[in-house]
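All protein chains but one are shown in place.
The block that comes next holds subunit A.
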């Protein structure tokens, strides 16, 4: 069977989000749906070496992320699982090439996070972001506890989610990745939680 690339056909991607019912104008926090931006994941004992051989920096510890090249975020979710996420919608070619090159890699299994997960980017006042998350998540994401680059693999509004804090051009943001089928639900839950911060 042919190996096909799930990072392909970027223009044919559609987010599962329908924004008809949601009024976002009042909140001090901005939630951006980045689901159609490119990302890919790799798992396996060869994943770390594979990414390094492709010139990507690797977080040294699990549950750490780092920012590389204008919004390209590399997440280390376990000893042998890595996701490369484009939060700026600028790195499609790199990610597509990375996925293709994994075809020949030994002990590297690609993960379909492009399609399995929805992706939200949350910006705005840092304290308000923490307060908003405290309404939907039982992990302490406050400044002193959840440093830049930390990852929480947790439950957000009772949905499995990956949360990391990163920055781009000096602007700190929170990246939220969760089951793509829950995109609409989670968006509404976040909007509801953020609605008091006007």
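As a working rule, a residue touches a chain if its C-beta (ideal position, glycine included) is under 8 Å from a C-beta of that chain, and two chains touch if they have at least 3 such contacts; residues count from 1.
By definition in this document, contacts and distances are computed from a predicted model.
Between the listed names "Glucose-1-phosphate adenylyltransferase", "FAD-dependent oxidoreductase", "Ring-1,2-phenylacetyl-CoA epoxidase subunit PaaC" or "Branched-chain amino acid ABC transporter substrate-binding protein", the UniProt record for the complex's undisplayed chain reads "FAD-dependent oxidoreductase". Although one chain is not shown, part of subunit A still touches it, namely residues 1-2, 4-6, 8-9, 12-16, 18, 35-36, 43-44, 109, 111-117, 131, 134-138, 140, 142, 144-145, 157-159, 179-186, 189, 192.
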